[in-house]
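What you see is the complex with one protein chain gone and the rest in place.
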Amino acid sequence: MASSRKGFRLDRLGGVIAVLIGLALFAAPFATYRANRIVSGEPRMLLDALPPGLASGVLAAALAVAVMAATLRAAPVRLAAAGLGFAAVAPAMGMAALFLTPEGNTFARVSPAFGFWLLMLAFGLLVADSLTRLRLGPWGRLAALGVAAAFVALLLLSGAWSGLSIIKEYAARSDSFWREAGQHLLLALGSLSAALLVGLPTGLLCHRLPRLRSGTLQVLNVVQTVPSIALFGILMVPLGYLAATVPLAAALGIRGIGAAPALVALFLYSLLPIVANTVVGLGQVPAAVVEAARGMGLSPRQRLLQVELPLALPVILAGVRIVLVQNLGLATVAALIGGGGFGTFVFQGIGQTAIDLVLLGAIPTVALAFAAAVVLDAAIELANGTSHD
Amino acid sequence: MTRPSSLLRVAALALLAVFVTAPHLFAFAFEPLTENEAPAIYNQGSLLSLTLSHLVTVFGATLASTAVAVLLGVFVTRPSGLEFLPLSRSLVHIGQTFPPIAVLAIAVPLVGFGAKPTLIALFLYGLLPIFENTLTGLTQVSPLTLEAAKGMGMSPRRRLFEVELPLALPVILAGVRLSVVINLGTATIGSTVAAKGLGEVIIAGLQSNNTAFILQGGLVVALLAVLIHDGLMTVERAAARKLGGFAGVS
Partner (left out) sequence: MIEIERLTKRYGNSTVVDGVTMRVEEGSIAVVVGTSGAGKSTLLRMINRLIEPTSGRVLIDGQDTMSVPEDELRHRIGYVIQGYGLFPHRTVAENIATVPRLLGWNRKRIADRVEELLDLYQLDPAEFANKYPHELSGGQQQRVGVARALAARPALLLMDEPFGALDPVIRAKAQDDLLAIQRRLGTTIVLVTHDMEEAFHLGDRIAVMDQARLLQYAPPAELLTRPAEAFVERLVGSAERPFRLLSLSTVRDATEPGPASGEPIEASANLREALSRLVWCGRDALPVAGADGAVMGRVSIDGILRFGRPSR
């Protein structure tokens, strides 16, 4: 790998990123201005969205990132370039909101427009590319996630974005936001915990009794195939019946509508990845290792806890990752049947054609799913590291 | 494939066909679920046409995703596109953490209500599993086989069409199946943004508090999804069988 050829060489991906940045700056609006929260917006280009001095500063910074992306190949430099891009453009969005909103007008709304999102995409690509090239270890990736989270938290807490429409939507319902956030996590994590409690023993059983295996997995596979909203709907009938006929069930909060069918459905969806990965994980423990453990006189229980489960852990964790990411997304749909969660804002927003309300629900959902994926990927890699040493 | 299971398939398909063409035959089963003289069978449109437009949406979007994803997959595995391969892998890995519903929700502000945001969401989300599986399929073709093909003087184009793609086919098909199944679900939710599809029945039930609608909508969607999944699985198995066993990528 000695590509020590001298001279200028255009990086092709960097070139693509530079083109994206160019398009975002000169061919797409940076912000959208609306007289109130539901009318359609008017686009504002970057140069019109900020005071001239600031606008040219942001423009220069973004162009510098484009040039660096296209010409410099060292991953750390590109990562720094992307950082510069984010640091210049993200706060500028907040400034644009303040600049575009007329003094004292509380109805006007300013939202990020296509150009802003395209810039975020371009910088994000640059980050993803440099992180891929740096081959960060699990701790490195967790640290990168932490830095990103801290950056967003700083922007939110410092009030730099408080002029933005989405933050205004939040401010108008900050109580219900955190309540729905809690509900969202409860739905996703509650169903995951229940699935682990049921799925791990089931997986173990399927591993020990091959006759049980294909039937169980087939049934779970069919469940997994049923679209979420259909499964929610189908579950409403028996749960409603249960609530109507068994007073205890009703007293426990089980109702045909609301969180109960959502929780049950998410639980059912979670079973396949957990059970299947437990079976696969246990199945791929080398027979020689189990035989050796037996030869050394470990009891079946000790073999399971000290040998088989630790060796199967990475695969089981991979199942947990699938479930968690999937459930964090699917929990959004629960709002349709009154189950709460971030979906509440999404569907309210769709109903009111209030775009920023939709985003208030969608963006945290995406962020949560993304963070969960990064954390669990790191956990899988760490578990892999320990089981292979 | 045993006899009882294929019998079950035919029965399920027949049931679905009869139900969507003549739902009134089943009114007796749904009547107990209704209250206050509400209709037991969906009456705001024909189930058949909803089913058809649902299928057109899903398959149209998946077809487009397949074309684009396979082209992209081929591009990043050719020598000229190889430098995009690592990034592509990371991007599909990250991209699939995006909930399909979020993609739908974000598409609405961009293009408005109706079939468009649904199609866009289905197309975009459908790209990921197919692209990922195309990469997997094309990169796992045995280097020995490729060496032999090259050694016999097959041009790069022939190697792609006669060796690499046929060998990657079962894995690519698995990606298509995943996309279709996810899209069937997302298209159902698409009804909340006014796309024509089976979600309408469920949404109408939720809005009018009519459990009968919710259940029949849910059952039709579920049955459709299970049958399509099963059918695609069969195609995949057939493609994999002659390669010496079922790859079983899910």
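Letters are used for the chains, namely A and B, taken in the order the chains are written, and counting of residues starts over at 1 for each.
What we mean here is this: contacts are C-beta pairs under 8 Å (C-beta built on N, C-alpha and C of every residue); 3 or more make two chains touch, one makes a residue touch a chain.
What you are looking at is a predicted structure, and each value in this text was computed from that prediction instead of being measured.
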Query = Which shown chains does the chain we cannot see touch?
reply = B
Message = Considering the complete complex, identify which of B:A40, B:A149 or B:L215 is in touch with the unshown chain.
response = B:A149
Ask   = At which residues does chain B meet the chain that is not included here?
value = 142, 144-155, 158, 163, 166-167, 242-245
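One rule holds in what follows: only the chains that are shown with their structure count from here on.
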Query = Between chain A and chain B, what is the separation of their C-alpha centroids in Å?
reply = 22
Ask   = Which of the residues in chain B end up touching chain A in this complex?
value = 33, 83-84, 86-87, 89-91, 94, 96-102, 105-106, 108-110, 113, 181, 184-186, 188-189, 192-193, 199, 202-203, 205-206, 211, 214-215, 217-219, 221-222, 225-226, 229
Message = For a test of understanding, state which residues of chain A touch chain B in their complex under the given definition.
response = 12-13, 114, 125, 128-129, 131-133, 222, 225-234, 236-237, 240, 256, 325, 328-330, 332-333, 336-337, 343, 346-347, 349-350, 353, 355, 358-359, 361-362, 365-366, 369-370, 372-373
